[in-house]
Every structure is written in C-alpha cells, then in structure tokens.
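Below is one structure, written out as structure tokens; comments come after it.
All protein chains but one are shown at their positions in the complex.
Note that the chains are named A and B in the order they appear, and that numbering of residues resets to 1 at the start of each chain.
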Amino acid sequence: MTGTTGAPAERREGREKVGGTARYAAEFPLPGRVQAWPVPAAVARGRVTGIDTAAALAVPGVLDVLTHENAPRLAEPDDATLAVLQDPRVPHRGWFVALVVAETLEAARAGAAAVRVGYEAGKHDVVLTPSHPGLYVPEEASAGQPGVREQGDPDGAFENSAVRVDVAYRVPPLHNHPMEPHASTARWEDGRLLVHTSSQGAHTVRAVLAGLFGLPEERIVVTAEHVGGGFGSKGTPRPDVVLAAMAARHTGRPVTVAFPRRYLPAVVGHRAPTLHRLRLGADADGRLSCLTHEVTTHTSRVKEFVEHAAVPARIMYAAPHRRTLHRVAALDVPSPSWMRAPGEAPGMYALESAVDELAGELGMDPIELRVRNEPDVEPDSGRPFSSRHLAECLREGARRFGWDRRDPRPRSRRDGPLLLGTGVAAATYPVLVGPSTAEARALSDGTFAVRTDATDIGTGARTVLAQVAADALEVPLERVRIEVGSTELPSAPLAGGSSGTASWGWAVHEACARLTHRLAGHTGPLPLQGIDAHADTTGTADAESAYARHAFGAHFAEVAVDTASGEVRVARLLGVYAAGRILNARTARSQFVGGMTMGLGMALTEGSTMDAAFGDFVESDLASYHVPVHADVAEIEAHWLDEDDSRLNPMGSKGIGEIGIVGTAAAIGNAVHHATGVRFRELPLTPDRVLAGLPARGTS
Amino acid sequence: MKEFAYVRAGSVEEATTAYASHPGARYLAGGTNLVDLMKLGVETPAALVDVTRLPLDAVEELPDGGLRIGATVRNSDLAAHPLVRDRYPALSQAVLAGASGQLRNAATTGGNLLQRTRCPYFQDLSKPCNKREPGSGCGARDGVHRDHAVLGHSAHCIATHPSDMAVALAALDGRVELSGPDGARSVAAADFHRLPGDRPERDTEIRPGELITGVVLPAATAGLPSAYRKARDRASYAFALASVAVVLRLRDGVTDRVAIAFGALAHRPWRARRAEEALTGAAPTAAAFEHAVDLELSAARPLRDNGYKVPLARNLAVDVLSRLTDTALGRRAS
C-alpha cells in the first residue's frame, strides 16, 4: 500500500453537495413526469371493503387512482411489505391502500385527500408486553442469528453467585428518519424499466423489481447516485420504488413517488421496541460466572423481523454459564426492519447498563470490571478473535477523557441546580463482508476509471474506493475516476451492515491490482479503449473465517442533569475505536461522530409511542419525533487505535458506519446514574421520566 | 389541500372586507402554522386574505410609555427590538425559546397567537378530535397525552396552546387589539385564549372576521424585571413540556408586584392568579414561592401520563422567581 488510504481525502462529490447540484431520486424532471401520493389505511387491522375514487378523479390534474382493484399485478415478493395494492387486506394502520397519480404535487395531495375508503375493521392487538400470549422463540433472529443460545447452567450459576444483578430495560420503537424521505422516479421505455431510487443498493432493488414485475434484470436500470441517508431503512427496496414502477406502467408516464415524512414510520421499517431482562452473576472479584440476556420484541403480521438484541452478549464477556434468547410476538403493527446497528444498539444499551450496575454492586471501577472479564476466545462460538482491542480502547479513552479524576460515588458533583456525572460503555460491531465485482480501466490520457455499483449514502464510499484504487494502482489519487450508484456498473452488494467498504473495496483492490499487473506487462501506448481488468470476489470475500471478527470501541460521556426540569444535556462524548485500518481519516471521523450523535438521540430524545387505541406511532413527524438538533450536540471526539489485522480483507479494514451508535446510549445512561444516583432503565431520558425519578424538591 | 382564492390586502379595511366577501376565508400572515395545517387537511379555507403587507409591521412607543407591536411584526424582529429587550425581557426570551430562526423570521405576532394546538389527534384527520370536528370525540384523553393539559381541561378536549410568546404576553398584561366588522376592540392577552369547555373548536375570543391588528404592552409592566423559562425534550426547536413567564418587582423587602403565567399546561396561557395573590406583599423567600405555586397547582388534574408537568412547572416557576429575586437583591444567582 502507498500512502493514499488513510489520508483525509476530501469527498469527491462534495462540490455538488454544497452547491446544491447533486440530484436525489425525486429530482429528475423527465419530460411528462407526474407525481404520486399514497393513501394510508385508517384502521389497524381488517380489510378494504370499497374505495370510492370518484371525488379524487374529479380533482383537476388527477390522472388516475391505483388501488388493489386496478393496480398492476405483482409476483409474490419475498418481502411481503412490497406487495402493495395487491389485495384488500390491511395488516396495520398506515399500510397503503391507494395511490393517486396527478400532474402536480398539489393535485396529487388533493386527490389523495379525496379518496374515500371503506373498511371492515377487526379488533387489533398492538401492545407488546413481557407476558404477551403470542410470544414465541424464533428459530432465527435477524441477521441469521440463532434465536436462542445456552451454555452451562445459567440459572443455577446465577443462584450461586456472590454478587448478582437482575434488571430489566426498555428501548422504545425508534425511527430511522433519513433526511431524504424515501423516493423513487420510474419510467418505462420500450419494455425497459428505468428507475432513480433512494436506496442503499441499486442491484438489490433491481433484483427485487425483476421478480415483482417478471422482467429479466437486463431490462431494468436502477440508479442511486446520491442518497440522502438511509440508516438501514433503505437497505432493501421499500414500497416507493414498487409504487413508482406500477404507476408509471399504469399511466404510461414517468412517475415520482416521494413519501410524505409522516407516512414513513408505518411503511419503511422501524427499530422494534425491545424489553430486556439481564441477569449477571459474579464472584466478589467481579469475575462473571453467569450472563443471561433475554429480549422480548414485536414484529408485524406480514413479516418476521426479530431485532437481535441478545447477540452482543454472545461476544462481549467471558462467563461460563450463559443464555441469550429472543422472544417475539406478531402484532398488528407496522413491519420493523433494519436501523443502524440493529441488535447491537439496543442490546448493548441494556448489557452495558447492566455491567455498570454490576460494577456498582461490586464497588468496582466499571472499566476494570470489563477488562477483568475480557474473554480469550469468542464466548459463544469458541473461535479466536481475529483482533480484539477493547481493553486498549477503554484504557486509551480513560486517558483522553480524564477518567482517573472521576469520583466514583454517584451524585458527587453539583453545579447549582445541575448534577454532573460521567459514564463509560463498551461498543462492538461485527465485521461483515460480501462478494462484489469491480472493473478498472487504464485510459490513454493517463487516468484510471474504476467502476462498481457501490452506493454512497453519505459514508464517503466514492472517496474511499478511489483511495483504495489509487493505492492498488500505485498512482496519485487525482488520476483515479470512480463511478458508483448504478446497475449499469459491475454488480455490488448494498451499503449495509457496515460492510460496504470492505466488500466493494476488496473487489476494487483486486481489479486494480490485476490491472497494475497487466500494465506492467504492456509495452507501448495504450489502445484507444484502454486496458481493463475485472474482479469478482465471490468465494473469497464470503469464505467462512476461522476467526471471530468484530470491531470494538469504548464510549465516554459527561452529562449535566437539571434537577429543576429533569433535562439532561450531554457536555462531552468521546469514543475510541479499534476498527482495523482506517481508510480515510476525514470521512471515518464523520461516520463515528454521526453514529455517536444518533446514540445521543437514542439516549435522550428519540422515542416513538404505539397508540393502543389506533395502532400507529403517535410521533410521526419531525416536530414530535425528536432527532437531536445542533443545540443538543456539544463536544464529540472520535479517536481510533491503529489495528493491524491481516484476517479481514486486503485493506485491513473493519466497518465503521454503525459502531458509533453502539454503547453511546449506555455511556450516557451510566453518566446520568453517576450524576443522580438514580438508575433509569427506560429510554429516552426525557424530562418527564427523569423528573419522576429524581427525589422531589422538597419544601425548603 | 383544496384550491383556494387569494386576495392581497393593502389595508385593514380591505382585509376585513375581503374576508367578509369570501365565505370560508382565512387570513394568511407568516403561514408557518396555517400552511402546515392546510397541507394536513385540517384547515380547508376557500380563500386566503394575505395580510402580510398591511402597515402593521412596526413596534411603536405609545405616549403613556407602553408599546404597540403591530400584528405583522415578525417574531424575530419582535425579539430583537431594543425596546422589547429593554423593557419586556420575558417577551423577547419567550419568542426566542420557540421554533427556529427560520420560523421566527416568517411567523408574525398575530399569527403566533392564532396558532393551533400541536395535539397529534388534532393533526390527524383519521382520528377523532372535538376541536377539529366537534362531536367526534377526543383521541388523546385515553390515548397518548404526555404533552397535554393538566389545568382547565374538559371532557371534550385536553389540548394545550403551543405558543411561548403568548405566555409572556399574559404575564406582562398585554392586550390583543382586534379589528372586525363591528369595529375595533381589545382583549387582555391572558383572556384571549379560552378554556375548552364544551366548545373546544373555539381557541380564542376572536369573532368571525376579526383581524388581530396588534398587541399593546402596558406602561405598567414596562421595565419590570421579568424572565421566561421553558423545559423541552431537546435543547432547541421543540415545543414546551412546561414553561413559565414571571414578572417580579420587590419593594421594601416584599413582593410588590408579581405576575406568573404558565405555558403548555392548559388550553391557554395559565395566569397564576392565586399564586400572585398569595405572594403579593409577602417576603420573597423560596418557601413563600413554593407555597404560592403549590397553591396554584393544587387545581391541576393530571391525566394518566402527564403528572410530571405539575412538579416540572412548580420547579420552573420557583426557580425563575428565586432568580429574579436574587438579581433584584444583588445576590449571586445560584
């Protein structure tokens, strides 16, 4: 490797983004393009008995109304949430029952408001409780993780432990809410389907559309050049792209479907609520003998998605007796799906809070407790770690944060009405990688064109892949051109699971290394079309590893809790990561800090409420679902350790897009406990909860 | 959103006339809430009478030492106005505690007063709401109501009024000036918003066709120490969970003049008359403040999930009263 990777190269598409010329999926004004507006179901369970579209069709500018009665038929999808307008069934409130297509946005909206839908409503069940009769243990949780794992005798070991913690936590439903709402623009031309979509993976979208519409993949082009964030909610296609393609076929016009923000919580997936019960048993020296983590969550009636929140407990700490288990109930709720660090984010909130509670019970420093329970091998699988530098992250973070100056006693620091505290939590995220293809071409003008259908959802993928290419080609970065975000490019997996850079980069590296080799054997000027090389990492990138591969990190937080208002503010957040080789210091820092910011939201401001009477999420817009604003985010520092791990990929990198959110909420929650002496076990830590937990301010 | 006619008015008379001649009309000012509600289908005006260019965009000093704030003065200009900042600090602070820079640049004084509740059931046409659709029921009472009223609510409605500005106006004894088919009149800001009772669809005392032309701040509260405090779910750009505006003057070691108004507790800014009465003439001690505020809040009837608002409002009020006292007595604020 030359020095290009690791350098803080500026974002390649930066000029377009700051100049406002980067185009997103709804921003392609094709000739004759029309707009579509969906109509959400107003009951939580039941079926549509009739749709009166007369008033909608009478709205000037409305072209047509698609319903289950007239919409194009689709082949049955693997993902049932994409079977839109196919039958009268309403599996949850907010499910789309019609789509109005009109010449303008205004007409489409007015048309949607004029559609009259009759329902036969059934009695719905939307409230998750720890004892819900519908709960079952799934074979698999999400990400293919086993639903349950057990070693030793956890119950017996717990009973016999000298020091025990038996606690329950709750993480509410959370919404991804990328800044760009889900949107697609579709058109049909000569039997070909051409789509601009806001997605984390164009090839994935194409494969799904091919199945739904019964088309060969080569007759579909999907582009996702600029994507306004996804955080998991655009990982696989959502109904927008299906509706756009259906409406375009039905009307013969190019159609844009851009979902109104308040419809997103019902149709693009959410992080399901998780109820956690943890039991930790340790000896007096803090050595864990027992660790159980049981997670209860919900899924929808149409799709089983089980937030795999008990999985981190299979990785984090040595304990001979262990149980990690998921229970799920299918309710009449919107389908949950991926949200940044699915499983790890809520799971590590609960686990790392419980570890903090155990440290308190033991009277032990929480960093020392964690270091004492560092495993030699991955506890659940027994595999050796390819690299694990959690202890180093904790130590380095402690040094940078000034942990040694901390008075461990809760409620020991005060500044007027503010209680101050600090907290720590560990972070982990698996190393995922998938097969990808890429192409590199040397051109006669001395530049290199590198092509792969990676998606840059804001991660800096273009920039980092160009760096990987420049290194493999042994040329300056300026001579590398990179194209991503289209199915016209060599196929590549989606941007998800923090696997993008590893997967695409591996293929880019290989293609470029091959090209370098070919060029070395070439004499004379290049042919007009240049010389190219291809790579396909199938069979290598997805080969089973003998190692447990994970990134680790440590989060530190300092908070101030206002005893008058119950408001919690984060004064400082610091993260230290061991995530392999960092390929671009600038974009990596932004990824880490961005994850921590979302973790701050998870801890303090974000939460969604399922309305038992109506069966939808009450906080459906950005005024009521509180993502953090500028004023919530003070100092955030991200650091990393140099980690040299040859068992990963040619770049030596681990994924960095998600680990920032993992553990941040626990670090903040632990800091709030340190500040107040009160353990809050339900997120988010909003003033209503905090004030109710603090001792009442008595009459003086 | 249904199609609508649009009329730009050049004078108050033109505006009220245009309103009268267009059935189903609404006045349009900054639009920050009206346009929002039209997009949701909650408001469906047949015509908009644009009043943003009326000559009501000035803050003027009145001969008696009071201040008149024109109805179309933008919230940001109101908050920045030197006379407002100098003489009615709670008002400037309240305005700045609300919304965002962009919204304050568009929102007007009159529009701020007429904004509707942010109750999620009111905003969702697929759910019952007596305010939006009288007789349809209240979805919030047995639903999700953490943000709702603890004072003065009725069986029909538990919504709160979302304005920060109105809370300060209520405490500062402001008056709302109106002009309509029957001429001009004014209403005390503290009485301008109504309690829901059995007519929750009526937010305010405004009569059909009446236009807010301005708000008058009296000379009597000019220059008095005042402050506004708000608690919310995030550090900025969020509606209040509870808020309080306080005006406090001490003389000879006792509370000589005090006004307290709460926000986000009721269908209107809640002027705490009982607390004020208890405090007037009393020594400004923490105990006296707590006692008085508790007396006021003893009228609270919290719902299943919003009981926290009572101690929250109490703490905020006691803290602001104590802070103003400390400042007045030259003590370091604690």
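Keep this in mind: a contact is a pair of C-beta atoms (placed from the backbone, for glycine too) under 8 Å apart; a residue touches a chain by one contact, two chains touch by 3 or more.
Note that in this section contacts and distances are computed from a predicted model.
> Can you match the unshown chain of the complex to its UniProt protein name from these: "PQQ-dependent catabolism-associated beta-propeller protein", "2Fe-2S iron-sulfur cluster-binding protein", "Cation/acetate symporter ActP" or "ABC transporter permease"?
Its UniProt record gives the name "2Fe-2S iron-sulfur cluster-binding protein".
> From the list A:Met179, A:Ala284, A:Ala543 or A:Ala696, pick the residue that touches the absent chain.
A:Met179
> Can you tell me which of A:Ala56, A:Leu174, A:Ala207 or A:Met596 touches the chain that was removed from the display?
Considering the complete complex, A:Met596 is the one touching the chain left out.
> In the whole complex, not just what's shown, which of B:Pro82, B:Gly135, B:Pro208 or B:Gly253 touches the removed chain?
Checking the options B:Pro82, B:Gly135, B:Pro208 or B:Gly253, the one contacting the hidden chain is B:Pro82.
> Going by the contact rule already stated, which one of B:Leu54, B:Leu96 or B:Leu178 would touch the omitted chain in the full complex?
In the complete complex, the chain left out is touched by residue B:Leu96.
> Considering the complete complex, identify which of A:Glu27, A:Glu69 or A:Glu392 is in touch with the unshown chain.
Checking the options A:Glu27, A:Glu69 or A:Glu392, the one contacting the hidden chain is A:Glu27.
> Can you name the residues of subunit A that touch the chain not displayed here?
Looking at subunit A, the ones touching the missing chain are residues 10-11, 13-24, 26-27, 29, 60-61, 103-107, 110, 177-181, 226-229, 231, 258, 260-261, 457-460, 586-587, 589-591, 593-598, 621-623, 627-631, 633-636.
> So which bits of subunit B touch the chain we can't see?
Residues touching the hidden chain, for subunit B, are 1, 3-6, 8, 28, 31-32, 35-36, 38-39, 48, 50, 52, 76, 79-82, 85-86, 89, 92-93, 96-97, 99-103, 105-106, 227, 235-237.
Throughout what follows, only the chains that are shown with their structure count from here on.
> Where the CA atoms of subunit A average out and where those of subunit B average out, how many Å apart are those spots?
For subunit A versus subunit B, the centre distance works out to 40 Å.
> Looking at the complex, which residues from subunit B come into contact with subunit A?
Touch residues, subunit B against subunit A: 1-3, 39, 41, 118, 120, 125-127, 139, 142-144, 146, 231-239, 241, 286-287, 290-291, 294, 306-309, 311-312, 315-316, 318-319, 334.
> In the complex formed with subunit B, which residues of subunit A make contact?
For this pair, the touching residues of subunit A are 40, 42, 60, 106, 109-110, 113, 416-417, 563-567, 569, 604-605, 609, 611-614, 618-620, 623-624, 626, 628-632, 686-689, 691-692, 696-697, 699-700.
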